[in-house]
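Just below is one structure, and these are the notes that go with it.
Chains shown are a subset, placed as in the full complex.
We just call them A and B in the order they show up, numbering each chain from 1.
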Amino acid sequence: MTSTPTAPSSTAVLSRRDVVLLGLAAGTTVLAGVLHYATHTAVLNFVVAGAALAVLASLVGRAVDALGERLGAAATGILQSALGNLPELFVIAFSLKAGLDDVVKSTIVGSILANVLLILGMAFVVGGLKHGKQSFSAEQGRSLGLMLVLAVLILSIPALTSSLHTPAEGHERTLSVLVSVVMLALFALSLPATLRRTTDPAAHVASPIARDLDTAAAVREAEQHGEWPLGLAIGLLALAGLGAAFVSEWFVDALQPAIETLGINQTFAGLVIVAIAGNAVENVVGIQLMARNQADYAVQVVMQSPVQVALTIAPLVTLAAPLLGAASFTLVLSPMLVAALVMSALVAVLVINDGESTWFEGCALIALYCAIAAAFWWG
Amino acid sequence: MTSTPTAPSSTAVLSRRDVVLLGLAAGTTVLAGVLHYATHTAVLNFVVAGAALAVLASLVGRAVDALGERLGAAATGILQSALGNLPELFVIAFSLKAGLDDVVKSTIVGSILANVLLILGMAFVVGGLKHGKQSFSAEQGRSLGLMLVLAVLILSIPALTSSLHTPAEGHERTLSVLVSVVMLALFALSLPATLRRTTDPAAHVASPIARDLDTAAAVREAEQHGEWPLGLAIGLLALAGLGAAFVSEWFVDALQPAIETLGINQTFAGLVIVAIAGNAVENVVGIQLMARNQADYAVQVVMQSPVQVALTIAPLVTLAAPLLGAASFTLVLSPMLVAALVMSALVAVLVINDGESTWFEGCALIALYCAIAAAFWWG
């Protein structure tokens, strides 16, 4: 069962965890920068930049939480929606600029797969081994599941017209733009529910897009934040965001040489490696929350990310592509990517709709993830 | 929550709404006829004939309800199943006779899409904005959802054998006939449940195919019928049916010139334009019922139509095709149409299975409809 989060015991500005995080962030970022400017060791650069990215993503996440807590309830949800996937957005933007279209598409899909199958699966396994069968709000789960399925289906329409050779072939750019507008409109329409939920926790309005007050508090407690004053929160957010921008560029720069050295293809790199690095935050937080038997919040944190990626990041990237010199970018995913997306959305809905989780269900999710990843090993 | 429908307050033979409807029907029908015989203004003919068709469909619907009320409970359900989609059946038959195979197939699919996504979505939006979260019988919803999924899957089998190039290629006509027989058999097997439900409202037998007593009463009240004597009901039904037959022919006659003038392709015309015109009744009634917070009846009225189209109209058209000079007509839909069908059935099941609806869910359904329609803009 889910317990109400209590006030954090620490009253310091920076908790011990915060200090460790800041240190890691600074360290890895500096190291990634040194490697980028000074050397050409492809794989090392790639790994260090990836690690720095994961840490910076965690820092961005905490700064956003702290900021939201200071600015008020409504801001928490909106900010988390806007900035929660910031590092991933940078990586995708830089990849697009570098002309790595395959990486962009497989990162978008991989991010959804990683959350829905791998991270949710690991969270279920950890929580199940520790607490046996866990329960969570089936109603909120259903809402998230429906949003995910809709986002996945709409996202797959350009790919379907292309691979099924309908007369829409040749117009994929236009169709991708249309589809992007529809998805952004859906996202915008979901914000009122978000606002209502974050300002009035008693209003049982299931918000599929953004964290609500209780979830944010639970996350904060699980991660043992300190109490950050407003200035510190804004400052660290800006620094972390700037750092993420730089490190993303170094990461994308090192990506192609690294995967050539390792003999991995672009699609697998985006689908598995980049996606997991970019979602390290949800991974850690989700497992922490399940381990603390707060399955409700865990499911929300893990499931909101792929919905946001599908409804905001994919459309924004499509619409902004001409600005990044990739005016012909379309949302035409390869058929295998579409199949992977649909499979994972289907399984997610089945697993979440009953409001219960067992460690075995978690194993099953991870098994499907491994099988899908294996299918992309060769491209 | 759903309230029990009360007795209609009006005791007149023709209520004010009835008079308006009869006037509109007569007017549009005459205008459509004049335009058909006197002019060649393609688009105008098409639009007026379409409007006349929608109004006549509404009149047929009311006459059937009134007739059922006079003849008894069992008749209500059977008649509505048989005649509820009459105008659409005429359009499809005339299109088939005119050799417009693509229009026939996309009208069948479009009718299902329009009800399951667009009309249900609009009803959810209207009802949700007015009454907040609405509830309806999850059990009946699940029954309807299962029937829809089964009908869609069986309907897609000929298309799958064709597009997947199985050895069944070349035998699509035979397979389509087999599949049609199976679907009509299923429909026939559902009639006992219909009869039991319409004669004994206490029997909680979920009838997926036809309206039950309470739903019929709710519809009548929402539409504010007068009390039609048996003779009037039969007479108006015959007149409306005859009118629908004529207007359907004028509609199909004007279809090809109109879409050529407007630059729309056959598939989009059938999928969106013809389908919406033919389902204007469910549209209006469904929204009325949701606005009156009678979500139970609304969901039934809206969801029964696509199930009937799939289980009766598609098979009847296939079996009767040789009589209309189209002996080679098959149920081989284009792969994109099958994808659209499967998507909408899936989403409908997810939306209905929880027995609740919000205005946002309605927006999501409409968003998917728009994205799918956009994919067919070019053909």
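Simple rule for what comes next: a residue touches a chain if its C-beta (ideal position, glycine included) is under 8 Å from a C-beta of that chain, and two chains touch if they have at least 3 such contacts.
Just so we're clear, the structure is a prediction, and the values are computed from it rather than from any experiment.
**Student:** Note that 2 identical chains are shown, then give how many the whole complex contains.
**Tutor:** Whole-complex copy count, per this file: 3.
To be clear about the criterion, only the chains that are shown with their structure count from here on.
**Student:** Just send me the rotation angle from a CA overlay of chain A on chain B, rounded to the nearest 5 degrees.
**Tutor:** The two chains, chain A and chain B, differ by a rotation of 120 degrees.
**Student:** Taking each chain's centre as the mean of its CA atoms, how far is chain A from chain B in angstrom?
**Tutor:** 41
**Student:** Provide the residue numbers of chain A that touch chain B in the complex, in ascending order.
**Tutor:** 139, 142, 145-147, 149-150, 153-154, 157-158, 160-161, 164, 166-168, 170-171, 175, 178-179, 182-183, 185-186, 189-190, 193, 349
**Student:** Per the contact definition, I'd like the list of chain B residues that touch chain A in the complex.
**Tutor:** Chain B residues touching chain A: 163, 265, 334-336, 339, 343, 346-347, 350-351, 354, 360-361, 363-364, 367-368, 370-372, 374-379.
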